[in-house]
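Removed from the display is one protein chain of the complex; every other protein chain stays in position.
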Amino acid sequence: MTSMTMVQALNAGLRRAMDNDPKVLLMGEDIGPLGGVFRVTDGLQKDFGEDRVIDAPLAESGIVGTAVGLAMRGYRPVLEIQFDGFVYPAFDQIVTMVAKHHYRSGGITTMPIVIRIPYGGGIGAVEHHSESPEAYFAHTPGLRVLTPADAAEAYVTIQQAIASDDPVIYLEPKRRYWDRAEVDDVSPISGSPWTSRVLRTGADVTLVAYGPMVRTCLEAADAASEDGVECSVIDLRSLSPLDLGPVVDDVRSTGRCIVVHEAPVVLGVGAEVAATVTEQCFFRLEAPVARVGGAYIPYPPNRYEQHYLPDVDRVLDAIDQVTAP
Amino acid sequence: MTSMTMVQALNAGLRRAMDNDPKVLLMGEDIGPLGGVFRVTDGLQKDFGEDRVIDAPLAESGIVGTAVGLAMRGYRPVLEIQFDGFVYPAFDQIVTMVAKHHYRSGGITTMPIVIRIPYGGGIGAVEHHSESPEAYFAHTPGLRVLTPADAAEAYVTIQQAIASDDPVIYLEPKRRYWDRAEVDDVSPISGSPWTSRVLRTGADVTLVAYGPMVRTCLEAADAASEDGVECSVIDLRSLSPLDLGPVVDDVRSTGRCIVVHEAPVVLGVGAEVAATVTEQCFFRLEAPVARVGGAYIPYPPNRYEQHYLPDVDRVLDAIDQVTAP
Amino acid sequence: MTDDVIQLLTPDGDLVQHPDYPLDVDADLLRRLYRDIVLTRRTDIESTALQRTGELGLWCPVLGQEGAQVGAGHAMRPSDYGFTTYREVGLFHVRGVDPVDLLHLYRGVSHASWDPQRVGLGLFTIVIGSHALHSVGYAMGIQRDGADEAVLSCFGDGATSTGDVHEAMVFATAFHAPVVFFVQNNQWAISVPVARQTRASLARRAAGYGMPSVRIDGNDVLASLAVTRALLDRARDGSGPAFIEAVTYRRGPHTTSDDPTRYRDESELQHWEALDPLDRLRRHMVKTGALDEAFVVDVDAEADALGVRVREAIRGMEDPDPLGMFDHVYAEPHPQVTADRAAMSAYLAAGEAS
Partner (left out) sequence: MTDDVIQLLTPDGDLVQHPDYPLDVDADLLRRLYRDIVLTRRTDIESTALQRTGELGLWCPVLGQEGAQVGAGHAMRPSDYGFTTYREVGLFHVRGVDPVDLLHLYRGVSHASWDPQRVGLGLFTIVIGSHALHSVGYAMGIQRDGADEAVLSCFGDGATSTGDVHEAMVFATAFHAPVVFFVQNNQWAISVPVARQTRASLARRAAGYGMPSVRIDGNDVLASLAVTRALLDRARDGSGPAFIEAVTYRRGPHTTSDDPTRYRDESELQHWEALDPLDRLRRHMVKTGALDEAFVVDVDAEADALGVRVREAIRGMEDPDPLGMFDHVYAEPHPQVTADRAAMSAYLAAGEAS
């Protein structure tokens, strides 16, 4: 066990993946000598060389498009998009090529590409540096979508994403980059990342979150507990596939469910969770599934973000509502 | 009243908008002498000239990005994306510029841009020519999303979209392009396009659809009626804003709701409809809101599409399920 | 640079060697080129006919561009790799793609047209320009493998306007990747003339990236062969990417759905028909005695047989099992796909039952 920040855990996970498989290479803007703007690739170019840690020209479509060609040649590219708001120039390559090429080829050509994207708000950044684009990707068949909630998760799931023969959009909750956790960096990697994790069980309400909001929900559960309301907290972890089995099981006992994310509520992942949980728990629900998330506005200037972003109080408010008699 | 196909209605609507406002101009690939691959702009370049009906270079980001500049200069660009699958190279300009610029500018600069996209399947086309990308746009604050269900709707709403000071993604159900309807092309344009339309009321089940699936649902309602099940049919028409008031009112009386679209069910517009309708009709629902739509796969080769696409039988099957005792 | 095109074979069929691109030309080579052009043309004609009779949903005619394509195909080594658009029928043929496989896509039974590993050609994507980046990435892989291979990346004049083609040139030059860009400037992007895509010759784009470029007569199979081979050799030798503009003309409609009379003056056709790649090759072979009667009869018979085989294979083709559409969405099991497949299977079963 080693205490690491999420940044350090990702760095260690990438290093281990590169040690284990010479076909793994990294490409992105400023990931070489600079080590990435968040230092996730710090030191990797020095150790693995410029052919495996590639500083790309300033062109996201180029980064993803050349990765498709590298994958066709048998490589396993791990790409860094510098910030969430800069993935859109690559959106065409992602949805029309990365997501569809294995299907198009009738299973002949795999696309083992990982696209790392620091996402979400809360760090006081300028425009385009705080967005949550996960719903676009989870609505796109052919892609897998993973998002770690803490450093220990990041260390393991980045390696599992790289090991997958399917393309993975790997969303890193940048506001949690500096949170520390105990990371097991010795044991062999095991388990499946495509399942949700029950982090806490409580009899009254089921809280569902992923990425940055997992910590928020755990804190809210603690606070609620002091007021005598016991919450389960489930980390979805994988947004495609969505593993709602554990959520459904839990809601069948609590009868109340709240899903929390930063992205706009309208057509956000919470809409799918609410629709599916309702389908499967219809006669057990005591209240409609509540959704806590972003308003239907672009990410606002950062002096507004404390109000825009869901926080413990907003989750507690939702708990009050679903538990109101 | 004139009998027109949807293609003719769109052509007439564009012509009228250009007659009424010299700032309206059209840009797209092959919209000049060819009149567009579907002939929607047939004859318009001949009558309005090359400065107002612009054949663009082969670059979608360029088409949308230059439209942003034209809008800043006071023009009202109406863009044609040749097929749904080719909008993605312009996705960055659409979500980061078109959708956000009015907000970014604090209300100083409007973006009265209409992006016309023939969408959906059912015409036996090759890959990338049959997709339904509406959820990506409806999940993006700053955009409005309209989709006409028939020729009469198309004639009116294309003009209302052009008149809007907000950007509008205008999705044209290509499989309905050749359907005829009586079009009132003399009366002044009135009413709001941002509302859903109740096309038929029935006591038993509420069918919710938009674009190409409206006709399918009307046909299903006729068939169900013969079996003694009476369905309401509501055309959402606008996907942003979503006007679910009429749906909620109707479901409060039917207690049963089915939402139908071609796009994948997972995180499709149906997820939002199901989540919101459930929130607002929780104690009135006799069964969970049912969703009929695309499987979680890329649009398949066209010899599969009759099975991939929702049709009358699939809707009737869903009606059986929600009405099962 | 000048905009003059390099030509080895004049329209009258005379061979004029070029100092920079010498080519050993013997009767055997000429016959192979002749045969490949004739068979490509037959595939084109049969496919259009099959579309007209409703057996195919669509077809993209290649008439007029076979010289550029067959020449480039012969310039590639078997170990080289190619990326193309839908229109490189001549290249498909030279690389050994069975026309029947190719037509699966236009029949609508598959998105794919061949096994990329076997023929050394990436599956074409219909999204214009995006495969140029795949070409460069593949070439970057060749570099990292230290392999003695190069990539040929084909696209059209319209594609040169896309951001992806630009980014492909940026990456290719930045990384000195072994890729040769091969643009067929057939004068049209559906109804849009090349003048709407650029004011300068497309060949001039290359210098801006620090990459050599050559403009060739795209209706001259020998020029295409000689220049493409030289630049592929150069790329394999580690001298970096290069760019070829093959000046030619799309004599047919853009696709079987297109109506060129709406946007172009058919008198252009006569000019280009006079420059037909097969006629000029035939003239040269006649002059040099490389075209004996028996050979011509053989090739025509082979073309007829090809036509019969393609017609029969396509006409008889059954629709696929509906559940096949759920295959290969992912390489590893995905619960949502599994669930949707099961639901469809049950639905179909219920339908048959009732």
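As written, the chain order gives the labels A, B and C, with residue 1 at the start of each chain.
Note that in this section a contact is a pair of C-beta atoms (placed from the backbone, for glycine too) under 8 Å apart; a residue touches a chain by one contact, two chains touch by 3 or more.
Just so you know, these numbers come straight off a predicted model, no measurement behind them.
Student: What are the shown chains in contact with the chain that isn't displayed?
Tutor: A, B, C
Student: Of the residues B:Gly107, B:Pro188, B:Gly228 or B:Pro325, I need the one that contacts the missing chain.
Tutor: Candidates B:Gly107, B:Pro188, B:Gly228 or B:Pro325; residue touching the omitted chain: B:Gly107.
Student: Tell me which residue among C:Ser161, C:Thr255 or C:Gln336 touches the hidden chain in the full complex.
Tutor: Within the whole complex, the residue contacting the unshown chain is C:Ser161.
Student: Which one touches the absent chain: C:Arg205, C:His254, C:His284 or C:His334?
Tutor: Checking the options C:Arg205, C:His254, C:His284 or C:His334, the one contacting the hidden chain is C:Arg205.
Student: Write down which of B:Ile31, B:Leu44, B:Ala59 or B:Ile158 is the residue touching the left-out chain.
Tutor: B:Ala59
Student: With the missing chain put back, which residues of subunit C would touch it? List them for me.
Tutor: That gives, for subunit C, the contact residues 161-164, 166-167, 170, 173-174, 196-200, 204-211.
Student: Name every residue on subunit B in touch with the hidden partner chain.
Tutor: Per the touch rule, subunit B residues meeting the hidden chain are 25, 51, 56-57, 59, 61-62, 64-75, 89, 92-93, 96-97, 100-110, 141-142, 144, 164-166, 194, 240-243.
Student: Please give every residue of subunit A in contact with the chain that is not shown.
Tutor: Residues of subunit A in touch with the missing chain: 29-30, 32-35, 37, 55-59, 61-62, 85-86, 88-89, 124-129, 266, 295-298, 300-304, 307-308, 313-314, 317.
Simple rule for what comes next: only the chains that are shown with their structure count from here on.
Student: Taking each chain's centre as the mean of its CA atoms, which one is most distant from subunit A?
Tutor: C
Student: Would you mind checking which chain's mean C-alpha position lies nearest the centre of all protein C-alpha atoms?
Tutor: Chain nearest the overall C-alpha centroid, as shown: B.
Student: Could you grab the centroid distance between subunit A and subunit B? Build each centroid from C-alpha atoms only and quote it in angstrom.
Tutor: Spacing between the chain centres: roughly 31 Å.
Student: Residues of subunit A that contact two or more other chains, please.
Tutor: 61, 89, 92, 96, 100, 103-104, 141-142, 240, 242
Student: Residues of subunit C that touch two or more other chains: which are they?
Tutor: Within subunit C, the residues that touch at least two other chains are 110-111, 127, 163-164, 329, 334, 336-337.
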